[in-house]
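A single protein chain has been removed from this complex, and every other one stays in its place.
== subunit A ==
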């Protein structure tokens, strides 16, 4: 009973405790209103013990955030040392830790734009983060000049990590987060628009898929109880997509987006759609 109440409380709020941004509180308020479950949905959601699932996801996010800081530290060091080649090599693998947990990061107000905004996503004066450094590294072919952005990136990464401890993770965040990760792939990675200068889109692609797969793994037992056919269909679609993506591995990473033919990207895009459609039905475990 106590656990059931916890789930209800979690479901009722997406507010990131301890987040100082006014903007964020507004956004979070809107989202939680929009996502507030109906009576029947709540009672059904309450029949699932969400605590271990949410705890596991928090733990996963914290692990990713820890690794993100470690790797960002190395990347930042290379940028500040003016070592352009090393910085370029570390850029894409470092971002993967962030891309895996993007839904939770996006729930944390300004952190996502600060870390991950592309040129013109925000006003020029506010533009910083990975893509600002990406432009220096690939367009100017120089780490020099990006030192300040590197420092701030590390600070932002640390802020993200700090919020992970206290952010309330509600079941709807998990369910919709998995689909959002694939939507990210669908709208910017498979089109090569995420990494305009480095063309390392497939790293983000793979990381987003891994992040979605993690959520599916956590929800799988409950999903199986509710709709075994749906659960199996999601599993098959993940396997199909991951197999196709595997063909583009190169060493420890992935080939450049520019190496993909139109046929390649179309096939990947169709596999994402084939997966995201059943994945978007995972809400059955929250519903009546």
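Please note the rule applied: a residue touches a chain if its C-beta (ideal position, glycine included) is under 8 Å from a C-beta of that chain, and two chains touch if they have at least 3 such contacts; residues count from 1.
Just so it is clear, contacts and distances are computed from a predicted model.
Of "Sodium:solute symporter family protein", "Iron ABC transporter permease", "Pyruvate dehydrogenase E1 component subunit alpha" or "Deferrochelatase", only "Deferrochelatase" is the UniProt protein name of the chain excluded from the display. Note on the undisplayed chain: of the listed residues A:136, A:172, A:188 or A:208, the one touching it is A:172. Checked against the hidden chain, the listed residues A:109, A:235 or A:278 yield one contact partner: A:278.
In the full complex, the hidden chain is touched by subunit A at residues 35, 37-38, 40-41, 172, 175, 233, 237, 270, 273-275, 277-278, 280-281, 283-284, 286-288.
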